[in-house]
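As you look at this complex, bear in mind that one protein chain is not there, while each of the others sits in place.
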Amino acid sequence: MPDSAALACPVRLPSQRGRTERRLILVFSVIALALAAAGPLLLDTYSISILIRSFLYGAIAVTVDILWGFTGILSFGQAAFFGIGAYALGLSVTQYDFTAPIVTAALIGGPLVAAAAAGLVAWLGFGPKVTPLYISVITLVLSVIFVQMIYSGGDFTGSSSGLSNFDTFDISMEGWFRVAGVFLVAVTAAGWIFVRSDFGRLLVAIRENEQRCRYCGINTARVKTLLLIGSAIITALAGFAYAGYNDVIAPDLGNFQFGTQLVIWVALGGRGTLIGPAVAAVLIDFISAWLSGSLPFIWQLIIGLVFIVVIVLLPQGLGPAVANLFRRGRTRPVAARLAPLPDADAAGSGALPAIQVESVSRNYGSLHVLQDVTFTAGAGELVSLVGPNGAGKTTLIRCLSDGQERSSGRVAIEGNPIGRLAPEACVRFGLGRKFQTPNVFDALTVAESLRIARSRQERLSFVRTADEVRLPAAAMRVVQATGLSSQLGTTVKHLSHGAKQALELAMVLAMEPRVLLLDEPTAGLTKSERSLIGEVLVELVRAHGLCILLIEHDLEFVREISSRIIVLHQGSIVMDGTVEEVTNSELVHTIYAGEPHAVAA
Amino acid sequence: MAILLLDIITTASILFVVAAGLLIVFGVLKIINFAHGGFLTIGGYAALVTTQLHWNPWMALPVALLAGLVLGAFVERLVVRPLYARPLDAILATWGLSIVMVQMITIAFGRGTNFVESPVQGAIPIAGDTYSLYRLIMLGVAIILGAIMIGILQGTRLGLTARAVIMNENLSRSLGINSGLVRFATFSIGSGLAALAGALITPLLSVDPLMGVPWLLNAFMLVMVSGTSLISLGAACLVLGGAQVAISTYSSPVLGALSIMVLAAVLLRIRPAGFARA
Partner (left out) sequence: MSEALAVETLTSGYGEAMVLRDVTLRVMAGEVLTVLGKNGMGKTTLLKTIMGFLPVRRGQISIFSQSTVGQPPHHLAGRAVAYSPQDQAIFQELTVEENLQLGLPRVTRLAPELKRVAAIFPFLAERRRQLAGTLSGGEQKMLIMARALIARPKLMLVDEITEGLQPSIILRLANVLRQEKSANGTAILLIEQNVSFALSVADRYAVLSRGEVVDQGDAHQPGADTSIAEHLSV
């Protein structure tokens, strides 16, 4: 349904909103920097010294929010990175002297070591079949390892007493206040611009539906790795600054309790809001310091209780709850524009078959879902895969799109063997896969979803939000004919089932695939929607030379549009031929024994 | 050599007793109860209170068990049940609970370390040396506990019900099993076991508000590696606990303290199913 608000308020373009937001954030940054500069004149000494630390923590909280609130990576390891940065300076200066080369080496070395640790953690935690809990586990272990290494370092690391009274920068406390303030403002402003950019939406897409991202050809593991490394570097720099200001450092800096504190601050401030976590970190740390004199344990107790209450009752955090009090009126809707792409050449070479399947089997223990399946399909063919439930059709599609899936056999797409490649690599051979139930991004808008689908061809900006989504002709057809073109600003969660199916198809077509795998594309669609999809598919095959393999139960639909039918039964191909051959076959009739009407000539 | 073997077996037993409660909660509720360390600490302080009241030291066990059961019941109702549909948030909330518990204990008892009277003193001679009697008793406790739990799970209708919920909660419900009740009972029992473990280990170490943390981390890694099988847990405790003992003895205690976590992390990466049957 079209967003009725669009009738009342004119729609803004994403670039306009982006520019407005960036201006706002720059204004706030300038104000914040002015406060940082003026702060020391207005506050007492104790507050200043606390706030230096709080500002640094705030910056780290921003990175934790980007990882967790936006991308869904729950990392407890920021503490270890902080500790690495701090000890890089502390150790270098204690062992050698406080000279420019040494300090520079520490400034580079600390973040470098942190980045390496993050890289290792990412390699361990972001593999294909690893559960999301594992990254939290590994980052926890990292913190423990860090603390233990410091403990076991004897005199070199200062062990449990830490390092103290080392020579450090000759900057006044007020000066450090400004440095920390600038650091916080810079990280928050940059972070804000980043998460509001097109690339920032990709982070949310990964959190929402990582599988879909991978099937759009995005190497999500690499994105997550780079994010973790980036946050490690920023956190290590914060640690460096902390050691620079505070000439006492102890292993506690890197323990996992600190890591969990950060998560708590982000949760309380509002995950996914960026500003909330920064404010919460600064405020709570500041207040904790003031109260730790009088009632240390009770304050921690209160924080713990509030944290539990927030998780149970207000999972969005306190930030959004407070912000909602200030929100007045409706925000103007934002939607991108569609622009057509010039028609690509029907580049179907025809020389190499589009799909080659040789002796593919898939077993789960003693259960044989697919047995020795062999067939070839070429450009310009519309092959329907039919068979009773449980015959192995969806499993076959999985084996074609994910190199890890099959137990044995060979698969090649456009002449490229998929070997054991992950879906994002298989998709790069020109493969598009549409899932049986709509596999889309509920929290994004229609336009944002389409842009993600186009991200391999048109890179996402880290700063801006583009106005146009350029779509190839087939995707444009689907979007316009199903009414999605007037719902570009609608959040996908609010779309009807049929609209979501259409969106997913449009997203797959936006990738300009040469080979299309469709799993029940017409399930849940109205009659007119189905005819439309049928027309589009036939056109893709005839005019653009695609090869389409589709699973369908609607045998009318199959008869109308297919050039070839493959019948799968109990994991094997029992028949592979033209529409006439299959529908007139005795064998097929027996398999469908309960549905004589379905195969009547 | 005999001493080393005994160290390995008794360490494995202690780890098993600590981790068993966490495992059953993980199996039935599908969450890692981060308050497990907190319950362990409560059990430890229950033993301290028993000592201070000059009761028979063995009384610490039922006191701890009861405290854990009752507290666990409240926690399940108030904190865990509302988060049924959000397992990652449930993990976070139980972590928050752990903080609350530790702070309350600190307020009540102070931050210092305390010692608890051991119900059994002394050592017995073995293979030309002597070995702590209490540690050998821990071996017995682990075996008995394991036997009881496996016996209930495999041999009773109650156990069959629990296993059904672990394997497929919705199917169990359609067959008439009140899975909400099973979750409630499991969490309470798991918490009770944690507290019991806390009371059991305090004579070997000491009692302080943060005692639960290293045990939580190790138990957590052991459970992740074992999946939902108690037998796998036993195997994991033997192998990883054995590694810890060996590395502590022949290399350094610091590395030893890390060994369970690091080895488990590596194992999970190679084989996400862990020790569970292929």
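Think of it as A and B in the order they're written, each chain with its own count starting at 1.
Assume a residue touches a chain if its C-beta (ideal position, glycine included) is under 8 Å from a C-beta of that chain, and two chains touch if they have at least 3 such contacts.
Everything numeric here is computed off the predicted structure, so don't read it as measured data.
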Query = Of B:143, B:160 or B:262, which residue touches the hidden chain?
reply = B:160
Query = Who touches the missing chain here, B:171, B:231 or B:266?
reply = B:171
Message = From the list A:424, A:512 or A:554, pick the residue that touches the absent chain.
response = A:554
Message = In the complete complex, the non-displayed chain touches which residues of chain B?
response = 157, 160-161, 163-164, 167-168, 170-180
Ask   = Considering the entire assembly, which residues of chain A contact the chain that has been omitted?
value = 365-366, 388-391, 493-494, 496-497, 520, 523-524, 527, 553-556, 570, 590, 593-598
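Here, only the chains that are shown with their structure count from here on.
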Key: chain A-chain B separation of Cα centroids, rounded to whole Å   = 35
Ask   = chain A touches which residues of chain B in the complex?
value = 32, 79, 82-83, 86, 88-89, 92-93, 95-97, 99-100, 103-104, 106-107, 217, 220-221, 224, 252, 254-255, 257-258, 261-262, 265, 268-269, 272
Key: chain B contact footprint on chain A (complex, rising order)   = 74, 124, 127, 129-134, 137-138, 140-141, 144-145, 148, 151-152, 260, 263-264, 267, 297-298, 300-301, 303-305, 307-308, 311-312, 315
